[in-house]
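In what follows, a structure is listed as structure tokens, so that the remarks can point back to it.
Complex shown without one protein chain; remaining protein chains in place.
We call the chains A and B, going by the order they appear; numbering starts again at 1 in every chain.
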Amino acid sequence: MQREEKQMEMTLDAILSRLNDLKMSIGGMIQKLETEYEIINWPTFLDNFAIISSHLTGLSKILAKEVCPPLRNRTVLPLMLSQDRDESLINLTQGRVPVFSHDIVPDYLRTKPDPITEQKLIQGEQKAANLTAEVAMKQVTQYNKVVSHVLDMVCKAREEWEIESSTRAGIQQTSSMADTHALVSAVGMGKGLKANVSLNVATGSANMMVPPLRASAPMTSVSPGGVGQINKAPSGIKTNIKPAMQVHQFTR
Amino acid sequence: MQMTQITNSKELLSTALQSRIIPNQEFLLQGSILDSAVDHLIHRLRGLCDTVDASPEQFHDLEVCLSLRQPTQTAPLMLRVRRALDRDSPFQLRYIGQPELDRSRPTLVRSSIDVGCTSTILDFLTELGCRLDFEYVSRGYIFRKGRMKITVSKIKAVPGKQQEIGSETVSQSYLVELSVLAPNGQDSIGDEMRIFAEQLKPLVQLEKIDYKRLGGLP
């Protein structure tokens, strides 16, 4: 018995904290809309929505969980109603419920269905009372037929939807850690690029010098004796330029 | 135009450093996206970034990494030269320092010096004593949001004669980088980047990655 109570308490705590989260995010959203409605941008707005919906999902998950004792088996009984202001109640509800009177109890504690619902219920009961057993049987079989048909449709739709969502899960994988690492180390350290370089170190660097820009012309001005030495240079440079396949890439 | 006093360039540089106006720190987050989903990402970036109305800007660069052995230090000085293959623009010389992986920081931070220069730079560096480490071609799209830069690019090896055509792509994904170049002491930009990276989830997971820890050299 005690264990059950403890479990109950834990569940209530969890629900309470979830509710608080939800309340805060809704409050935040309202505040944003009121104060920043001019500058708020779409991504932040959507972010806020996403947060709220995640809180809601979390809440419904807790409620749906089977380990927690079903809350609907519990009853809440109003022990005392009063017309006077109750300060502690105001505090507890943050100013929303000042009086615990018979006016609001049905709404807050769900002791009574909605008036409209109540009316409809009475109408239905009257209708049922007026029916003969034969007609009723007929209607039941007809109804069952319709329901089973709808069930079929829903099942089919669900199947289709599941197939689609499972394929979409594959698409949602849009990045791969291994690829990131491969790329980062290629760009950072040349991993996977170096083998290539060792094959054509000379041509690789020569490529970059090829563009026929005037500034790259060797200057001989400063050392008067340089002219003669420079004349020897062409042969060396020429051989480097030869691999034509690469040259086209850089002169494009 | 009256110049009262011409100051030495060295002094100008040190005052600029002291007053923290030289952007010498790079804040970086990296990730990747599979080829099949890249259009989706481009679409989202177009919506999020500054250039909403224009079509995304493309780039096609060759990046060459060189290193200069330093006798007194164990680690060589790493330099990179970048050259646009699709347009005529100045070459770019970059120095990138060791990454700081401070846990409290939301992004990877590394010192960085970007210098625009003439096309003689490769010849210059080679004669300076730098050795070619590796090179690659990156081709893709660039986006801006404020001072953040987002690139989505395909990394390819430079096709050599030994290489088969088509085998040059590094992976089946595009590299995604989110970076900001800022002066020292502007750490708040890191949080800004984190928030932006959140908006790209779950398409891309942008993270701080220390490539040195991704296994040893090949």
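General remarks:
Note that contacts are C-beta pairs under 8 Å (C-beta built on N, C-alpha and C of every residue); 3 or more make two chains touch, one makes a residue touch a chain.
The rule is short, and it goes like this: contacts and distances are computed from a predicted model.
One subunit of the complex is not drawn; among "Mediator of RNA polymerase II transcription subunit 20", "Ubiquitin-conjugating enzyme E2 2", "Spindle pole body component" or "Trm112", its UniProt record names it "Mediator of RNA polymerase II transcription subunit 20".
For the chain left out of this panel, the touching residue among B:L108, B:I121, B:I155 or B:V180 is B:I121. Listed residues B:P71, B:G185 or B:P202: the one in touch with the omitted chain is B:P71. In the full complex, the hidden chain is touched by subunit B at residues 1-6, 8-10, 13, 22, 24, 68-73, 77, 79, 93, 95, 113-118, 120-121, 123-124, 127-129.
We adopt the following convention: only the chains that are shown with their structure count from here on.
Spacing of subunit A relative to subunit B, judged by their CA centroids, is 31 angstrom. Subunit A makes touch with subunit B in their complex at residues 43, 171-177, 179-197, 199-201, 203-205, 208-209, 211, 213, 215-216, 243, 245-246, 249-250, 252.
Within the complex formed with subunit A, the residues of subunit B that make contact are 30-34, 36-37, 40-41, 48, 62-65, 81, 83, 85-86, 118-120, 122-123, 126, 132-136, 138, 155, 157-163, 170-173, 175, 199, 202-205, 207, 209, 211-212, 214-215, 217-218.
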